[in-house]
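Every protein chain except one is present and positioned as in the full complex.
Now for chain A:
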């Protein structure tokens, strides 16, 4: 889905391995410069810098330019002012932002709770055939988005499929239908994350609760749920980042114009049309970079809100 979880794991892993390596005999007072760290990190750092950091910075720079008589000229924040005030562009932009939030909300309120429910069912000690269910529920995550889009388009097509209503063809239903297709595909991710935490809860805690007279329901809400709250936070932030960045499913199913009447247009498709152009519309790299920068800022805002508003509270709660 995104690079967020591996990064977190990566940081933890280094932090954990440092004390394990440190107590070498005799070398305690002067710490030797660890050449190998640099050498092993360098390739990844170089690739990350060239393909992620540099393009990001360059598109931030590009968003401050505009073509004047065919020459890229520095215009400051003009593009941004244009994007949020020009009636044509701002309509498209706010429509895309709103649709993105709807897309995220469907995942947040449908995918994650169902993922949690499935994880809780999988973690139930009495369940048989657990690994078969786990695999089946996780498999769609590994499929190509193009295939998922294609299959669902056929399943819910009034011509070939089982549904009479043109769900993907109406402004009122297209976006939510697409979001639910995406939920079906990615539900395995929150499920597996919640499942990993649920099975790591020490049996003693559960047993103690049972001895105290708690039923399954109150054991879940009073014992297990508080312990998985940090995971709820992480899953929420992954969902947010992934869905604000969404593009592929909508592009596959509805094309770059994200119809009908831009009902499924999200920032990703708006960016695509603006940057690369579409059909007879010429692309504009600077306006495209402006849309991309706004996407970046919205995602950054969400992630920062998570770190400062949620994760810190959770940490103090745990301590």
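The working rule: contacts are C-beta pairs under 8 Å (C-beta built on N, C-alpha and C of every residue); 3 or more make two chains touch, one makes a residue touch a chain; residues count from 1.
As a convention for this text, contacts and distances are computed from a predicted model.
Trainee: For the chain that's not shown, choose its UniProt protein name out of "RNA polymerase sigma factor", "Cytochrome d ubiquinol oxidase subunit II", "Rieske 2Fe-2S domain-containing protein" or "Probable sugar-binding periplasmic protein".
Mentor: "Probable sugar-binding periplasmic protein"
Trainee: Can you work out which residue in A:49, A:72, A:165 or A:218 touches the chain that's missing from view?
Mentor: Within the whole complex, the residue contacting the unshown chain is A:165.
Trainee: So which of A:108, A:184, A:225 or A:276 would be touching the chain we can't see?
Mentor: Checking each option in A:108, A:184, A:225 or A:276, the one touching the absent chain turns out to be A:276.
Trainee: Since one chain isn't shown, list which residues of chain A touch it in the complete complex.
Mentor: Interface with the chain not displayed, on the chain A side: 21, 24, 32, 34-36, 38-40, 43, 88-89, 153, 156-160, 164-171, 254-255, 257, 259-262, 276, 278-282.
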